[in-house]
Each structure stands twice: as C-alpha cells, then as structure tokens.
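First up is the structure itself, then whatever we jot down about it.
Of the protein chains in this complex, all but one are displayed in their positions.
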Amino acid sequence: MAKEKVCLAYSGGLDTSCILQYLLDEGYEVIAFMADVGQEEDFEAAKAKALKIGASKCYIEDLRREFIEELCYPAIACNAIYENVYLLGTSLARPVIARAQIAVAQKEGCVAVSHGCTGKGNDQVRFELAFYALQPTIRVIAPWRDPVFYNRFKGRNDLLDYAAQKGIPVTSTKSQPWSMDENLAHCSYEAGILEDPNTTPPEAMWKLTVDPIKAPDAPEDFTLIFEKGLPVKLEYDNGKKSATDPVDLFLTANTIARRHGVGRIDIVENRFIGLKSRGCYETPGLTMLRSAHVDLEGLVMDREVRALRDQFLTFNYAKLLYNGLYFSPEREFLEDSITASQKHVNGAVRCRAYKGMFSVLGRWSDTEKLYDESESSMDEIGDFAPTDTTGFIAIQAIRLKKYGKAKQASGVDLVNGK
Amino acid sequence: MAKEKVCLAYSGGLDTSCILQYLLDEGYEVIAFMADVGQEEDFEAAKAKALKIGASKCYIEDLRREFIEELCYPAIACNAIYENVYLLGTSLARPVIARAQIAVAQKEGCVAVSHGCTGKGNDQVRFELAFYALQPTIRVIAPWRDPVFYNRFKGRNDLLDYAAQKGIPVTSTKSQPWSMDENLAHCSYEAGILEDPNTTPPEAMWKLTVDPIKAPDAPEDFTLIFEKGLPVKLEYDNGKKSATDPVDLFLTANTIARRHGVGRIDIVENRFIGLKSRGCYETPGLTMLRSAHVDLEGLVMDREVRALRDQFLTFNYAKLLYNGLYFSPEREFLEDSITASQKHVNGAVRCRAYKGMFSVLGRWSDTEKLYDESESSMDEIGDFAPTDTTGFIAIQAIRLKKYGKAKQASGVDLVNGK
Amino acid sequence: MAKEKVCLAYSGGLDTSCILQYLLDEGYEVIAFMADVGQEEDFEAAKAKALKIGASKCYIEDLRREFIEELCYPAIACNAIYENVYLLGTSLARPVIARAQIAVAQKEGCVAVSHGCTGKGNDQVRFELAFYALQPTIRVIAPWRDPVFYNRFKGRNDLLDYAAQKGIPVTSTKSQPWSMDENLAHCSYEAGILEDPNTTPPEAMWKLTVDPIKAPDAPEDFTLIFEKGLPVKLEYDNGKKSATDPVDLFLTANTIARRHGVGRIDIVENRFIGLKSRGCYETPGLTMLRSAHVDLEGLVMDREVRALRDQFLTFNYAKLLYNGLYFSPEREFLEDSITASQKHVNGAVRCRAYKGMFSVLGRWSDTEKLYDESESSMDEIGDFAPTDTTGFIAIQAIRLKKYGKAKQASGVDLVNGK
Partner (left out) sequence: MAKEKVCLAYSGGLDTSCILQYLLDEGYEVIAFMADVGQEEDFEAAKAKALKIGASKCYIEDLRREFIEELCYPAIACNAIYENVYLLGTSLARPVIARAQIAVAQKEGCVAVSHGCTGKGNDQVRFELAFYALQPTIRVIAPWRDPVFYNRFKGRNDLLDYAAQKGIPVTSTKSQPWSMDENLAHCSYEAGILEDPNTTPPEAMWKLTVDPIKAPDAPEDFTLIFEKGLPVKLEYDNGKKSATDPVDLFLTANTIARRHGVGRIDIVENRFIGLKSRGCYETPGLTMLRSAHVDLEGLVMDREVRALRDQFLTFNYAKLLYNGLYFSPEREFLEDSITASQKHVNGAVRCRAYKGMFSVLGRWSDTEKLYDESESSMDEIGDFAPTDTTGFIAIQAIRLKKYGKAKQASGVDLVNGK
C-alpha cells in the first residue's frame, strides 16, 4: 500500500529536521515545503538537507509579492495595529504561507500538513485555522502538541541526540537565547531571555535595523505617494530615484528605515490563547508606510468616514489578523469596507527618517480637496458666516444646559465642587 | 443704574485688549480674568495693562494643579488620542479655564462672559459649551462672531488703529506668522504660514522642545511608576532623584522630554465644526507619560478589558474632549468607566528619551501578575496541556470549515484563486 | 428685472399655503413642489390650490418606487432602528423628497428652495443638509426660522387671518390636536396632546393600522423570500398569491400588517438638536419585513460578520438617517459595507401576523448552509470530537484562572462573597 503523504513546513533548522525524520519513522512520505517571504535564509542548503534526510520533494515558494500586495498593503490601508503598538509583521505572513502550503499539499495529494510550531503560541492557531478554511478535510500533524512526541523530545538535547542517532546534520550546536521570525515586513524576537519583561534586549539582538544611536547624524527625507490608500510611489535621494512596483517600493522603504533605526518596539502583548507574551519587533518600512498613510488621511479623508473606520475597521482587522482568522467571512467583509473607506485617499506625504524616528514634513493632494486653506483660515471669511457658529453652539448647548440645570437642581455645584 | 458686569478672558495681547476697551465702550463693567495653566507669560504686566485699560479687577487664577490632576491624568489613564495622533493639549486646558472663569463671573455677579476666540475654531465651542453647562443662564459675548465687531475690525491694522486711538499700549507691532497656544501639556501652532499643509514649519517655531538633531547625543533613561493607571513617581538621574507630586512629576517629565526633542507632531485634523485644519503640536511630557502607560497596560491589563477600553473609551473620551463636551453626562459616564478599567494598572516602566524618540527598556509589576513567565514560556509546560490547544483550534475551525466548504460548493478556489 | 424663483415644498395645508403667499409678497416667483411618497392626499386639489394662490407651476413627483428601493430596502438590509425602537419612517422619506425638490429647482432655475418645517424639529435639518449636499450653492428659505415671519405669525389664528385677507381657501378650520407625517413606510404623530409623554394616544389617532383588539381573531400566515438581504417575494393567501415588484411587495406587506394592527410604537426619542420628543409611529409592513430579515440572518449569516454588522452598521446607519446625513461620505461608506454584509442572506421566512404581533413560524435557505442540522444535533456526533471542546474550554480558561487566582491572592472570595 502506498504511504500517506504529508506536506511539512520545513525551515532547515533542528526542530523541523527532527520532525521530518519523525514523520518518516511514522511511515509517512514527506513533501517538504519552504516559503520565501523575504527572510534571510539559504533556501537551497535547506532544500538539500530536507532531501538528504528523506523528503521526496522540497518546494521553495516565492511568496514575497503576494505577501506585500495582498497582506501588507491592505494593512497599511486600514492602519492595522494590534494593542496600540504592534504592526502584525508575523501575522501578515501566515496567510500566504498557509495558502501556499495547502496548494502544494493539494498538488501532491497529501492527506495531512505538518508544522513545527510550539503548543503555546499564536502561529499554530494561525496556520491551522487557515489550513482548515482552505481545505476543510485536511489533517494537521502538530508534533509539539502530540504527547508521544513532546514527551520524547523534552528539550534541545533530546533533539540533538535524535539528530545524531539519525544522521541529521546539525548546523549550529548553540541556539540564540531567543526565537526569531523574519520576513519582508519585520523581524520578531521572543522567548528565552526576553521572557523577563524587564530585561532590556541586548543591542546585538536587533537584526534588521541599526541602533538609533549609531544611525547617521543627518536625517534622510523622501516622499510617499498613495492612491486609494495604497503606496504607489516612493521618491528618494532628493527626488532623483523612485520606486513604484510594490515589492521595490516596500524594499526601498525598508532600506531607508533600517539605516536610520526606525521601527523597533518592545511590548507585552496578549496572545489569542489568553497568555501574555513579551515580544520585541522591528518593522522598518511598514512603520513608515503606515504612519505616512495615517498622515495623508488627515488631509483627504472625511471626518466621519475616518471616525467610523477608526472605531471599527482598524481594531477588528488587526484583531482578526492577529488571531489567524484571515480566511474567514469577516475578513472578506472588513476588506470590502476598507476598500470603500479608501476611495479618496490620494496624495503625497513628505517624510523624514532620523535616529529611530519617523516624522512628516508636509503633505499635499490634488484630489477632491476637503482641506481648503481659505475656509479654515483664521484670517479670512470663507463660505460661512461666523454668526452661524453661534447657532451651532446654541443648539449643542441645549442638552448641556439641561445637564447643568439638573445638576443645580440636585444640589451639585459643578463650578466650585460639591 | 449699575452697569452690567462682564467677565472677559484676557491675555494681555492686542485682541483681548481691544475687546476689553470695546466692552467698556459698550457700557459694560469688565472683570478681567487670566488663567495660569503653565504658559510662559508675564501675568503681572498683563494685569497692569488690563487695569490701565479700564478693567475694574483682574483675576489671575493658578489652575496648573487641577489642569494636571483633573484633566491630564485621566487622559493618560485612557490613552486619549485624537485621530490617531493628537494628544489634545489645548482641549485638556479648556475645561479648567472655563470653570475658573465662571467661578469668577459668579463671584462678581457678572451677567455675561466674553472671550477673544475666532469664529472658525474649536476653542469658542469648547469654552461656550462649558460655560452653558456650568451656568446655563450665562450670556456669552463673542465679539469675533458679532458682525458689528468683526465688520469694524477687519484685520490687525484696524485693531492697531483702535489701540492707538484709545491709548492702549501695544507691546509688539509685529505678530508671528502663526498663532500659538501654550500650557503645561503642550504648545500648539496653527494658521498663518502653516495653513499650507505642505509647508514644513521653520525650526525656530518650536518653542518647548529642542530640535532632535540638536538634542544630546546620549540617551537619558528614567523610570515611571503608575498606580491605578495614574503616574505616581518618576525616578531619574540614575535613580538619584524622583518626583511624586503630580505637578512636579509632570514638569519633570516635560524637562526631560524637552531637552531630548520628544513630542513634536504635525498633522491635518478635523475640527468639530467640519473644517480641516493643519496644526503643529509639541507635547513633551504627556507624550512620554501616555506611551509608558500604554506599555504598562500590556503587562498588567486583562486582554478583554483592554480591547473594550480601546474600542470604546479611548476614542470617545478623546472625541468629547476635542469637541468641548467635558461638562456633560457622557464625560461623567466615560470617566467612571475609565476608573473601572484601571483598577489593576500598577507597575513601573523603564523609559528612554533620545533624539526625539521615546522608547521602553523594560517594565515590571507586583500586582496580580497576569503575565507569568513560566506559563508563556516556549520551553516549559505550565498549567495547561499542549493538547488543549488542539481542541481550541478544532472548535475555532468549525465555523471556518463551513466557510471553506461553502466557498468550494460555490466554485470559489480560495487556494489557487478563482 | 426677472423675479427670483423659489421652489417651495408645498402640502396644500394652511402653513405652506400662507408661506407660498408670503414668498409671492416678498417678490419671488414660486414653483410649488409636491412629493408623492405614498401618503393619502388629494394631490390634484392641492395643485389647483397652489396655482390659484399664485404659484407659476406645481410639480407632483411620484417618488414611491425610489423611496422603497433606495431607502426602505437598504434599511431592511441593515435592520436599521433608532434608539432600539424607531424604524425611521420619516427619516427614510426625506432624502428622496429633498433630491426631487432640488431636481425641480435646478430644472426651473430657482435660486432658493423653501419649506414649512418648524424650527425645533428634525425635518428642517434633514431637508437642508440634503439640499446643501446636493446643490452646495442653493439658498434655503425657512420662514419658521425667520424672525420677520414667525413674529408676524405667532399662531394658527394669525395664519387664518392672513389666509382670509389674501383669499387663500382654507379646507378645515380645525386642526387635529397633533401633527402627522405619512408615507408608504409609516405614519407619525407628535406634538399637541402627545407632548405629555404620559398621555396615552386616543385610539382614533392611529390612521394606518387597526386596533389590535379589533383585529381578526384568526392569524394570517405568509412567506417572505430574500435575496442578498432584500425582499424579493411575498407569498400570501396560502401561497395562492404573491408579490415580487418592490412597490407591490411593500404595499402587500402593509395591507397584511395594517389589518392585523402590526407596527405601532409610542416612544420618547432624542432629536438631533438635543431635545427629547415624544412620538407615536405606526410602521406596518416595514416592521414585518425588518423582523423577518433579522430572523433569516440567524439562519444564514456568519456569526462574526453579524456581530460586526450589529455593532457598527446598524447603529451608525440608523443614526445618520435620523440626523439627515444621507447625502454624505459616511453613508456611501456604510452602504458599501452593508452590501458586503448581505452577500449570502438568501432564504425564506414563514411569518404570522396576529393581534398586533408579528411572529416567525419557520425559515429555510438553500444557499451555503451555515446551519447543519446533524452537526448541531445533540444526538449525533458530527465533524468534530466532543473532546475538542475540552481543549477549547481549557484554553479559554487560561485567562480566567489567572483572574480567579489574582482574586484569591488579593483576598477576594468570589464564591462566598467578600
């Protein structure tokens, strides 16, 4: 009888190498799968390793474009942010990775997909919810939640022993005292020495961005141009250079932000499963792109549309991304609403990066000017009469006068305290 | 017959000096009122000027403590922010000023209060809504909305002519090309050359903070301690100094932030009356206090309480402050809710200011630890079994599998595109 | 010189007849405008009266179809309701009336539009905000807010005197002790004896619906079929008859509801201008159509889409309709979102009307069944294992156990009270 096939998300590291071997031991044929979402990695070396261990095939899928266009760009368009601070770099990559893995699994006729995520994190949830939505009949093998597996491999040493026994090459014998996840949007750091939320991360930890203290002493200015809420052009080097293709633009933003140390944060966040977790993140380009987008909305977005979007879309879109609910009815619903909110978000933002800080120097837009200098001017009389404001205030005050009278009637002195 | 008394918010400047004279001309007795909310100003010189012009009395009220304790502190407790960026420095000062002015008006038996706000701004609304709530029967004289007044004084030159004619001393003959509002929390800049949203403000404009580029090359670290969401201690100078009194603490935070250029923003915002307006703000200490508070909540606040607070209290409290609805039923309601949300927000945040940037170095809390290092550790098995997560995901997936099946049934291929 | 033209919303009643005459007296040429939104009215008699008084022309515009298709149907699709109770019958008609009036004004080259709304109500706001959005340069003549007019006509007797003097025919010398507004969706009653919120309206007041006590003793059953959230078929008379055209369908729903006394409410509501106001409304067909739509969503709408829609779209769409902000950026935004939420709301609801009550007898849908009898059955094991729920609960409990432990640690006994 033919062996059952499993598509394993493979990284080339110790954990997924051991899992690959374990799945073979368990009698599966294993198709290795690697997603290129822009992380620094020797994909070919990892592929060779997977095949050496015994994978029948190893797919390396370049997902960088869809990662930026389908995930990062909508996130910019709705100013996605989790718990006021986190820009969701890891969450954004999961849907494209899960989708590509299922595509491979379907192509190869796999009965199951497998991954090396731990049993306490968000990523297992994000991957598996995506798997189940995309292929409701798929089976998921999550060794780190299988007692047989996790009771056998209780720590790194057990894995090293197993690797030695099975002839699995181990590239580094010493791991870093934290775990990382890198993609085009960000690099994350958590666990290990970072678990104490009062431990300042060592400067050497940060991989993508320069230490702001060591960043150039001269600021760097550039201009970001948006259409319908999405970045369409980045002009830099005094307007001499520009990038328009989404991948180019995003990478250029990264380059600028990285050399000026922009985008580092250090937070304690609430995981989907209810635990709190300390995470450090550097999100260079996305931090600047999102902030510029927020700024442009000030110039061109209607106040009430913005207020509704702020209360509703930003929070909920970020929450569903964080919780791994990208492939869901609510994501489709919210994304349609985001698009509807961005119809007129066209214009340019002049930006500056300097010593870890992003700031705005100015902005302009040709489209449907909601901002009209003469009307908001303090010095000129525009389309409305100052006396109108008297009526406006008088009407607003109706309710408040009743409030004041009720307070007086009940003996409360709002002016001088009780 | 005794003259009717008016209590005029007086600044010592050209506008309110002319208004004072105008009210006298109109037959009123004028009580001048000045509020000290921490702005740099020669109050005694202004008082002398008011009396010289003809005010019967001039009150100078020190409102700094109540401004910080009653307004700035609750704003920190709910992370108040308007349109994602603005920390509401002007809005926060208006309620205490309006309240003190009404108190003077009541004490002096004034039938009316008057102010020099323009007819297109937010401040007229904020002051007057507060006046009407605090004293529903009060009359408001707003000369800049009175056609008799504004048609007579069409520009600065008309005011200068009037001052010359009436013998009103004019301290400076040339005004700055923007208008400013300063208090302990911030300094704002708008109008004039700033009305073009693409004009970068000149470096000389910023009054409170040093240019980040000229800020010290060495970062400065300090620790902020909170109880029930409010700052109770600021330790600085390597722990050698500290401030605990709210006014001291706030001023110390300002000092640190100012010398490191922290808290400048430049935005286009939506005014209550529906116009857009460009504003530049520097909010040194409050920027750091708010950010540290946000950080601490990550460590100690329950996820769901935080989510509800973020969706509901932060947005709406900021909106009512901005719109001048402080003395209102909804503010009382929201403030009770804010207090309820902050019961356990106790702890310390280690902070850094450097070249315009505020960052967090670490944080700790003794109170009701929601963060438990061993449980969220990737390396240890805590109170729950990894297998539980399998069930958690399976149940979450029920709805998503139906979504996936429905997509398949309707011929949509989520994996490979339509 | 040619006279300036004004387009007056004319009803044939005493108020707008006097306003017509007044505008003529003021030197305007008046184009009368009447909107047929389904109210019971002798339009031709009113037209003759307008022309007799002196209007140059009188337009009668049949807006019933657009009223139902463009306003009532979207309101059903998002379950629009104001302050938990009111179905917005008057608000829904205002946008189509205002738009048709502006169209006439544009066609006739009018410089102004005029109406007979009082100065304290919502309708003046709704009409005028629509006018200004549709034709930003239009002038609005609102005599009941013009001191010249309202000081001259202080009560009904002044108007009667004026009518007598000017030869304006007066159809009834006695008005009802309340004011009414009728259209296809509802009839409203307010003011007069209804201003005391404790006065039960007399049975004779209700115009559209039969007294539930006098309604038939036998219930009447019918079936409503929806596609994408909109009613597409009403089957009645034991399935022997049906209506599909929106106007037919809506009128049929009205007929059924009216004879069974369905849709009466009596509330105190909050007007846009900040006053409270008592209103009685009968909304026969719309009450049933909305309730059936709510029911169907239970069967076919995803839980999370529904929750987001409930929190966001329903409240805000109702609020903007009530406040007269239909022609606005936020309405366009919300309507796009409503459409996105209703993609799968297809199915049928079996309904009953009886003695004032609407109830649901059952419902079914062929489309993308989110409801799966076998899976939710208590008796069968479906797609998931009961043990999964154990994990689901365990993970949900992580956060709550911390809560419980923190309570214990702080000495609070949740079980037996403090």
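Order of writing sets the chain letters: A, B and C. Residues in each chain are counted from 1.
The working rule: a contact is a pair of C-beta atoms (placed from the backbone, for glycine too) under 8 Å apart; a residue touches a chain by one contact, two chains touch by 3 or more.
Keep in mind the model is a prediction, meaning the values are calculated, not measured.
Annotation: of C:56, C:255, C:339 or C:396, C:396 touches the absent chain (contact as defined above). Checked against the full complex, the one of C:4, C:69, C:245 or C:269 touching the unshown chain is C:269.
Summary of contacts with the chain left out: across C:39, C:56, C:311 or C:367, the touching residue is C:311. Against the chain not displayed here, subunit A makes contact via residues 302-304, 344, 368-370, 372, 375, 383-385, 387-396, 398-399, 401-403, 406, 409-410. Contact between subunit B and the unshown chain involves residues 273-275, 302, 304-305, 308-309, 311-312, 316, 325, 328-330, 332-334, 336-337, 339-341, 395-399.
Even with one chain removed from view, subunit C keeps its contact list with that chain: residues 79, 83-85, 99, 102-103, 106, 118-121, 124-125, 128-129, 132-136, 142, 144-147, 150, 155, 179, 190-192, 195-200, 212-213, 217, 219, 264, 266-271, 273-278, 294-295, 298-299, 303, 306-307, 310-311, 315, 319, 325, 327-329, 350, 354-357, 359-364, 370-373, 375-379, 381-382, 386-387, 389-390, 392-393, 396-397, 399-405, 408, 414-416.
Everything that follows uses one rule, which is that only the chains that are shown with their structure count from here on.
At the far end from subunit B, in terms of centres built from Cα atoms, lies C. Looking at which positions face the partner, subunit A and subunit C present mostly the same ones, since more than half of the interface numbers are shared.
Separating the centre of subunit A from that of subunit B, both taken as means of CA atoms, is a distance of 30 Å.
Note on chain placement: the centre of subunit A and the centre of subunit C lie 42 Å apart, centres being C-alpha means. Within subunit A, contacts with two or more other chains are made by residues 273-275, 311, 325, 328-329, 396-397, 399.
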